[in-house]
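Note that this complex is displayed minus one protein chain, with the remaining chains in position.
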Amino acid sequence: MNEFVERRVKLRFAEPRRAYDVVIVGGGGHGLATAYYLATRHGLTNVAVLERGYIGAGNSGRNTTVIRANYGVPATVRFYQHSLELYQRLETETDRSIMHKEKGLLWLAHTEMGLRAERARARINTACGSETVFVEPEEIMRICPQLDLAGAGRYPILGASYHPHGATARHDRVVWAYAEGAMDRGVDVVQRIAVNGIRTSGDWVVGVDTDQGPIDAPVVLSAVGGHVTSLCSTAGVRLPIRTHPLQAFVTNHYQGTFEAIVASTELLFYASQTARGEMLIGAEIDRQPSYSYRSSFDFLASCSGRALALLPFMANLRILRQWTGVCDMSPDYTPVMGKTGVDGLLVTTGWGTWGFKAIPAGGEAMAELIATGATPDLIAPFSIDRFARDRTLADRGSSGTH
Amino acid sequence: MPEPKVLQGRRVVSVPVALDTAVWPANSIVLRVAPDEALVVGDGDPVVDDPHALIEDDASLAAITLPLAEAGDLLATLCDWEWPIAGEFLSQGLVAGVPVRVWTRSDRVLLIVPSSYLHEVEERLG
Partner (left out) sequence: MLRLPCPQCGERGVVEFRYGEIPTIPEDLTDPAARDLDRAFMRTNTEGMVTERWFHEAGCRRWMTVLRDTRTDQVLEVVSRSSARQSDRSA
């Protein structure tokens, strides 16, 4: 919160009115980015963003802030590459500092199978317009000298894919940049309002029910994290989403410089250094669905052990904070975006462990869908009917990590 | 071992100067866990001079309360830092290998842990 004062963020929250053209449920990155692009690209400002807690309190404030596009199927590579490019321009576009920093991302392979996967990743990324190259161990050591190539004798580093435009940004600042941009143009952002249900009339959406009374709107977008299934079920919409906990932690300040972002699918772990110098470490989802936001000591112990196998210098660091978010996972590890079958009800979900990097492209695409009524080509593959059409997008590049 | 208790409180995130000058509810326990963050256990609302302060209900921590004498004996062998230290203070570190915040007053010591770790501490303290 110090940053509010440092950079004098002017967030002016609104009281809810009775009716809007568009109601967006969820004041996280996706909801606020959608509102921002509705206002800036399409001139639609009779829009409300309704947030149950405070903006960015959910997964927008709980992720590990990695921005990358090195996914595994063409549709996702293109989508995330577009998002990565929007992030590169976001500070200029919004005139707000989001502490965006390109770091380069190493994705390590410890087995022959892993090598094949990373070579395949480099090729499919290159073919789809995202820059990723395969690198040998000597190059890996140049990029990240802290790595133990022997992997503590158990996880030898045989090669990696390197994604030079992999980046991080400060998550709160992304949320505030979009919120401020939307507010300045007349969008109502309301905090501390709980949406309990979606109101329909026949096959049409007519608004939402909140704990401060009903609000009318012919278009409702669910940009909710975690509770999206319950919300959409009030309009009779079934979703292919299961909600899992995802844990992460940061250490105290590391005196050295750790430039890159390092990830390993086989060890289910990834690490980067925050602007404060802390080492930020994340892992895979917990296997059982849960909304409890409970962290565990067991996770800390097992994840630290795996991290130390690759980055032995971290043995001298202490863990400062640990937290848990809830991830909406789709069966094919790919988002679910667009129309729902109920007219006027749109959904952007399935953001599982890759929601932060998708905020700009996701918001831009949902805004275009709301404003024009037509699903943009970029997100057409992510529509919910892909499961019925046998067009699932099983993506090994997502793999349940960040 | 006394029964552990979940700490029902408020988590306050604000600028350090506002936390330094905040008015806390009477009889509350204030844990200043970071310059910009405090956890207040007890009834009533804290008054913080910061329009952007976040004040959220929090039940994520649990505490085991020990008399000072008893705690000193126990922590002398289980702490990874020197014990005892005189005075009123909040320290944090590993107790029996588990991260614990130790809140010390003249008569008692609270071992504060995330409630999801509680069983780890209980098992290791015996």
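Order of writing sets the labels: A and B. Residues in every chain begin at 1.
Just so it is clear, contacts are C-beta pairs under 8 Å (C-beta built on N, C-alpha and C of every residue); 3 or more make two chains touch, one makes a residue touch a chain.
Please read these numbers as outputs of a predicted model, since none were measured by experiment.
> Any idea which of A:T94, A:N125 or A:T229 touches the chain not displayed?
A:T229
> Out of A:Y37, A:F79, A:Y254 or A:F297, which touches the unshown chain?
Going through A:Y37, A:F79, A:Y254 or A:F297 one by one, A:F297 is the residue touching the chain not shown.
> Need a quick check: the contact residues on subunit A for the chain that isn't drawn.
On the subunit A side, contact with the omitted chain comes from 227, 229-230, 238-243, 286-292, 294, 296-299, 302, 331, 387-388.
> Name every residue on subunit B in touch with the hidden partner chain.
Output for subunit B: 116-117, 119-120.
Definition applied: only the chains that are shown with their structure count from here on.
> Approximately how many whole Å separate the CA-defined centres of subunit A and subunit B?
Using C-alpha averages as centres, the distance is 32 Å.
> Sort out for me which residues of subunit B touch subunit A in the complex.
Touching subunit A from subunit B are residues 13-16, 36, 50, 52-54, 56, 98-99, 114-117, 120.
> Quick check on the complex: what are the subunit A residues that touch subunit B?
It comes out as residues 1-2, 4-5, 9, 11, 53-54, 294-297, 300, 319, 322.
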